[in-house]
Structures are given as structure tokens and as C-alpha cells.
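Note sheet for the following structure.
What you see is the complex with one protein chain gone and the rest in place.
Chain nomenclature is as follows: A and B, assigned in order of appearance, with residue numbering initiated at 1 for each chain independently.
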Amino acid sequence: MAKYLIKRFLYMIFVFFIVSILMFAITKSVPGDPALKMVNQQLASTDPARYQIALEEARQSLGLDQPLPIQYVKWMANTLSGNFGFSLQYRRPVIEVVGTPMFNTVALNLCSLILVFAITIPLGIISAVKKRSAFDQAVQVGSIIGYSLPTFVIALLFIYLFALKIQIFPISGSATPGTDYTGLQRVGDYLYHMALPLLVSTFCSLGGILRYVRAAMIDALREDYIRTARAKGLREKVVIYSHAFRNALIPIVTIITSWFVSIFGGSVVIESIFLWNGLGNTILTALRNLDSALYLAMMMFYVIITLIGNLLMDIAYCIADPRVKLQ
Amino acid sequence: MSKNEKRKSSLLLTIRRLFGIREKETDLLKEEQMQSPFRTMVRNFVTNKVAMFGMIVFLLIFGTVFIGSAIYPLDVNQQDTTQQNISPGFNMLSIPSALKDNAQDVAVGSTFAVGVDRDGKLYQWGKLTEKLQKMPDADKTYVQVSAGLNHALALTDEGKVVTWGNDRLGLANIPFEVKDATDIKQIAAGYQVSFVVTESGDVYYWGNPNALTISIPEELQGTVDKLVLNLTTAFVLTKDGRVVMLSNSATPFANIPEEIQGTVVDIAANDRAVAAVTSDGQVHVWGTNDYGLFEVPEAAQGKAASISGGRFHFTVITQDGTVVSWGNDLYGQSSAPELQNVVSTDSGYFQSYAIDEDGHLTGWGLKGYLFGTDQYGRDVALRMLAGGRMTMTIGAIAVIISTIIGVIIGGISGYYGGWLDNLLMRFTEIVMSLPFMPLAIVLSAIVGNRLSEVGRISMIMVILGLLSWPSLARLVRAQILSAREQEYVTAAKAMGIREFTLIFRHILPNVITVVIVNTTLAFASCLLTESSLSFLGFGVVEPSPTWGNMLNSAQNSDVIADMWWRWVFPSIALSLAVVSINLIGDGMRDAIDPKSNER
Partner (left out) sequence: MALLELRDLHTFFTTKKGIVKAVNGVSYSVDAGRTLGIVGESGSGKSVSAMSILRLLDGNGYIDSGEILFEGRDLTKATNEEMYKIRGNKISVIFQEPMTSLNPVFTVERQLNEVFLTHQKVSRKEASRRSLEMLQAVKIPNPTNVLKQYPHQLSGGMRQRVMIAMALACQPRVLIADEPTTALAVTIQAQILKLMNDLKEQNGTSILFITHDLGVINEMADDVAVMYCGQVVEMASVETIFGENPYSHPYTEGLMNSIPRLNTPTGVRLEAIPGAVPHPLDLPKGCKFAPRCKYATSRCLAEEPALYEIEDGHQIRCFYPCKADRTRDIEQMKEAQHAK
């Protein structure tokens, strides 16, 4: 296990570097000179000579005068030492900018994850056990529609229903403007603003996961050992929730992590609609403002999340299934 | 049986065999045993009601979108400020029945019309804003009406002017001169302005001073006979038959032909040209020659009595009382019906109405929009057709790209194995560990900025294709590996069957089914991804429509709450398409995998 983890970790680092080179190359191909944003543009007309000097200085400070490979190495060295560069848009170091969005995104997605599993697992199990019943059919139809509907369509619908027609949730943002809550009140306000994006995010994931849980459960229930368990005189509840579900968990675990990684990426849409100050929204504004240091850092963060997610998936898979030996 | 016939029948037999048509219908159970797996699959699929439902829905959407957009091509740059945010429905020409045979005057507004009957009662119909719905006093008797973009005017028999509808920008502030006047001859409502012409030949106007940059020369007051206006300017016809433009701009509108001055009996303006009828019945048009506005139909030339203008068309009443329309005919507004004894017409925006001697009111032109219009006055239904075609084309090409890459990489990997397999699979893993959505957004934002529209659209296809192949490659590889280990393949190998045959006869059929199912499901997810990108503004951008970017402008609460048609219809189309494709994909998967039948 330890050996596997080390190997896997080295591989992750390898992938990380490959992707970082790729991302760096893409970023560098962006038209536009970021140094321009650092220099007072009025200088260009009033004092062209000083403007040129200032521009050169800005370029130098950003390291733009050096060849690309050296720029990459410098950037990477900085990134690895925790210096993610300087956000031109916020005029602050990137590391200071991304703290809040990161927290917001993780909070939203983690809550969504918990909600989704709290709903899909029991529902999927019941649906699998009562296979082909009216309940099951309804769940099936519901889930196929649920996982086909685009996130933004559901978001618009939910805004219409729960923020405009029945005004129970705020439309967007992550805090009531103009208030200065502290303590519990602030947490409450935060959660209140999170409710609608959370609902949408959860609703969008329900269908896919539900189908998966149901299918995994049906497969597990069909196995020979379930018959053995019944023949032993175990009660149906024990057979379903202990024997069958424990086996169904194996494929479910595989999907959880890859899905978790994908909702991190997918929450861009939700964050953008609800103006939720998360990573997705930050990356969008960074892109709109050509704030390369910022979106490069964000991309690398997404890559790390994906890689760690994959590693976690392997480990979880190994824990769930005693037959699997990692090598 | 002759030799020829025999050959024919054997050929027929071969063909029938080829398509699996059997001579005799063997009984149910034997047939099942004899069927090829492919045929079983097809039959499983066809008998799956849900999947077939999905198939029908998808084909309907597909057909509507592709055939529809071919029949009704979209001019992506076409916009119309007068037709913004109109709700769906076809009631713009729904004349109230009480007015229909008893009309005295009628006026066309941007999306509505106002009429007054011979008893002086007011009517209005079409798309009415909330403010328009508050009609003036019903007790009074009205004699004349006029309608503008979103407000209307009416004249009572006591010579009083009333206004309703939009009351901002000073439209509600009727000047004292007008309030006091008793000899009002003509009222005219335009784009955020209202005009009044008195019997004594004076002109008064009020409303938004910036809407029309006009000035009325002092010497003109007291000579005006009639006033007409369009969205940019206004013209007057003086009592001595001259035409005067009320603004000093160098637009083509200013090219009033000198030779007609003094002989003009009626004028009309639309937003491209101005037309004047001279006393000899000739129609003179100047301005910009769009929509064939300068080509006055023969039926009207020399016989014209009076004229009225819409947004891009003119309508003439001839001396024998018939009507002739020409100009833009997008909504049929230039296809005047055959009418007799017409005494007055009013054309405005995209409709025309004519009233005959007996008070019969007839209207033609734009009835309304099936799915309403958006913030630029563009027809949502038309954009949905073109947008659907765009969305589906992008999805299909992206899927084709990803399928080709996936099959090639998975196939090589699975078939050759060894270090090549190892390398390719590591590569696949790297692509898989790229965060899909953020990367697609970044790529689209960075690369797309420098591309033309077509380039951008192709780039989106390529991005989607390049990022979505890994799962298929893995599936194909796994399928080939498992097929290679199947007993029948081992047996075939042992029997000395050539490798080529082995691949095509034994391995390929297994892979193809997986590829088809995967491609179908991937198509659905490509539609979703493209729509999400376009929705965020990082995919296909305006003015080219896709179902995703049509919703881009719906990200504000006013649109969501009050202009539901702008997001509901594209949402429904997109959702229906994706659901139906997923149903098809699911059905195919069930048809292939007998185990899943039990699910």
C-alpha cells in the first residue's frame, strides 16, 4: 500500500508538471501585454519616454523579458514555494485573492455532496429493491430527466420558482448587502444565500448518482452471495443494507470521487449564475480581465483537486473492495 | 422456371438473407435462437417503448431544426428596436368584432393597434403593455386615434387630446396650447413623442426631446396641413402642397425631389424612405432604396390618392378605392388583400389596416411571434431553429472528433498492447485528469479571442472533441481486450483464421456496439457542454445563436420573472433534445446488454 502510494504520488507530480507546462504555454499565447495594465496609461500621451521606461520596468518585474522556458521555471519555482504571482485585477498577491473563493466553493460542493448522498443512497436502494414497481419507474424517469437537464436551465427554473414567484431565497450573492452581521447571524445569512445554489447543485447531481446507486444495488442483489445470506436466515434488512449495500459501495465509491471532481469544475456555471464568490466565478472574472497569474493559479488548483481526487478514488476503492490490491 | 428467373430469385434470396428477412416465419422461440445478435439488438430496441419515444422526439426536434432553419433562414444581424421583448402569441391583427364592421379610424403601434368606431368608442388590441391597458375614459366620444411605440393618442369630439400608455419622458405632459386648442386636426404618436396639428396649421409636440432631433421653423407654423414621422425624423405637408423635413441632417431623407414641391397631396414616411403622392396620382419615393421601396407598383403609380407608411413598407389607396402595398414583405405586410371602396388606411411598423366606405376594417401583416422576441427584437422562434442547428452541428462534430480519437487510441492500445498500450493509457489518464469545464473555458477564452466567428465555432468543436475522448478510448480498449480473451476468439485463432478476419468478424462487432452507445450518450453530454460554455459566454457568441447563448441574456431577474418566453422556450428545446438522446442511448445500451434487461 505505502509503496503504491509513493508510486502514485510520483506519477501525480509527473502529471502535474505536464499539465502545468501545457497551461503555461496556453497562457503565454494570450494576446495582450499584461505589463500594460501595470503602467499608468496617461503617461503614454504626456511623457512617451518615461512611459517606455515604465513599461520596460513592468515587463522586467513580471519577468516577461526572459525566454519562455526560464519564465516557466521561475513561475513553477514561485508556485511551489507558495507564491502564485500577483493578481493584476485585484492588485494583490493571488494567494490572498483565492482564499475566500476557495472556501466558498468547497463549502458549496461539500454540502451538495452530503445532501446528494443523503438522498440518493436510500432512494436508490429502495428503488433497486422494489425493482419495476411504480415507485421505481417514477424514480427512473425522474432521474433520467434530472441528469439530462442542463444546470443552467434548472438554475433559471429554481430562481423563477424559489426567488421570484415564491420569494423565499435570495437570488444571488453570498451575503445580504449592507448588513454587518457577526457570529451565528453571519453564518445563518451565509447559509441562507447558499441555499439556492446548493439546491440547484444537488438537484443536478441527483439523477446521475441515483441511477448509479440503483444499478450498483441491483447488480449486487443479483449475486449468489445474496441468496446465501438469505438462506442463512438473515432478515431482509440485513441482507439489503449489510450484504448487498456493502458490495454496491464498491462501484459507488468509484463514481463518488470522479463525480466530486467534476462538480468542482461544473460549479462554474452555478457560481456564475448565482454570483457565488467561488473559484468558478473568480476564474471567469480573471479570464474576462486577462488576469493571467490568477487564472493560471486557479487552473493549477483544479488540476491538483483532480489528481488528489483520483488518488482518493484509488484508496477508497482499495478500502471498499478487499479483493483489490494496489500495486 | 427459366434460368433467368432462377438467377433472379437466388439473388433475391441473397439480398433477403443479407437483411435477415427469412422466408418462412418460424415460431417465436426458434426465431429467437436463430437471430443474429445485431437483429436481436434492433428488436430489443424497437420494442423498448421509452427508447422509441425518445427516438421520435429526437427525430422531431432534429427535423424541425434542420428543415425549419432551411425554410426560414435567419439573418443573424437582423434586429428591431421596435419589437423588443414581445410576448408570444398571434393577436396583433385580432380586430375586436364590434369594431370590425363599424370602423372610423385606426392606428398602428409597434405591437398593438388602436381603433375608434363610428359611435366614437375606443378599442385596442395586440400586445398591450400594462400601461397601455389603462384605456382613457369610455364615456367620451372619440373621433381620431394614433399609436406610437408604446403610447397612444386619441382625439375627442370636443377636440381634446388624451394620451395613455407610456407616461415617462414627458409623454404625459400635454402642453397648455394643446389642452386649450379646440381646432385639432391631426394627432400623431411616434417614438417617445406626440404631435398635434391644428386646423389653423400649427404644430405642437411633446415628449422626449432627444428621441427626435427636430425643430419647427417659425415660418412653418400656420401652414402645416399634415405631419408624418418615422423613428428618426418627421415631415410636414404644407397647405400649399410642399414637403418639409423637420430636421437638418444630411441623411438620404433630405433628398426631397424639387419637382414635386407644390403639387403634393399626401405624404408618408417609413424608416427607410419617404413617399409623396402628387396631384396627378404619381408616387415619388426618396430616401434609401431598401426592400424595393423605390419600385412603386404599376397598380399604384399614377392612380394614387393617399398613402401611409409602416416601418419598411408603404400602402397606397388608389383613386378607384383599392389598396396596394410594397416594400418589406417579411410578415406579409406588403401583400395587401384585394379590397374595394377603401377610404382610409393606416400603416405602421409591420401591419397595415384599411377601412372601406361601409366601415369594414381589414388588417394584414405581422400577426405576432410564435415564441416572442428577445431584447433586440429578434424572433425567438427563428433563433431557436438556427440555434438548434448550430448546437446540434457542434455537438455532432465534436462527438465525431472524440469518437475518432477514442477509437484509434483505444484500438491501438487494446490491440497492440505492450509498451504502446502503457504509453497511450498514461496519456489518456493525463487528459482525463484535466479539469474539463475550467479548461474548456480557459481555452475558449484565450484562443477564441483571436478567431473569426467560424473559427471560434470550429474551435469549440475541437476543444470538446479533444477533451472528451478518454472514456471512449478506455472502453474500446477494454472491449478489445475482453474480446481477445473470449473463447470464441481463441477458438477462431486455433482454427487458423487470419488476424484481419479475426478483427473484422469477431472483435469489431463487439466494439462497434459499445462505440455507438457511447457516441450517443457523448452527443448528449456535448450538447450540454457546448450550451454551458455558450451560456457563460465562452462558447458561440452573439449574434450567432445557440440554445445556450440564447439563455445568456436571461441571467437577470427581470427577464426570468417577466420575459419568461426568452428562457423557457430555449430551455425546453435543449432539455427535450438531451433527454431524448439520453433515452435513446439508454435504450441502446439495454438492447445490447441482455443483463440490463433485468434492470
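Keep this in mind: a residue touches a chain if its C-beta (ideal position, glycine included) is under 8 Å from a C-beta of that chain, and two chains touch if they have at least 3 such contacts.
Just so it is clear, the model here is predicted, and its values are computed rather than measured.
From the options A:Asn247, A:Thr282 or A:Asn310, the residue with contact to the chain not on display is A:Asn247.
Here the missing chain is touched by one residue of A:Pro67, A:Gly178 or A:Gly233, and it is A:Gly233. Take subunit A: the residues that touch the chain left off the picture are 131, 223-225, 227-235, 243, 246-247, 250, 320-323.
To be clear about the criterion, only the chains that are shown with their structure count from here on.
The mean-CA centres of subunit A and subunit B are about 36 angstrom from one another, to the nearest whole unit.
Contact residues on subunit A toward subunit B in their complex (touch as defined above): 15, 18-19, 23, 26-27, 29-31, 131, 144-145, 147-153, 156-157, 159-160, 163-165, 171, 214-215, 218, 222, 261-262, 264-266, 268-269, 272-273, 280, 283-284, 287-288, 295, 298-299, 302-303, 305-307, 310.
Across the complex, subunit B meets subunit A through its residues 429-430, 433-439, 441-443, 445-447, 449-450, 524, 528, 531-532, 535-536, 538, 548, 551, 554-555, 557, 560-561, 564, 567, 571, 574-575, 578-579, 581-583, 586, 598-599.
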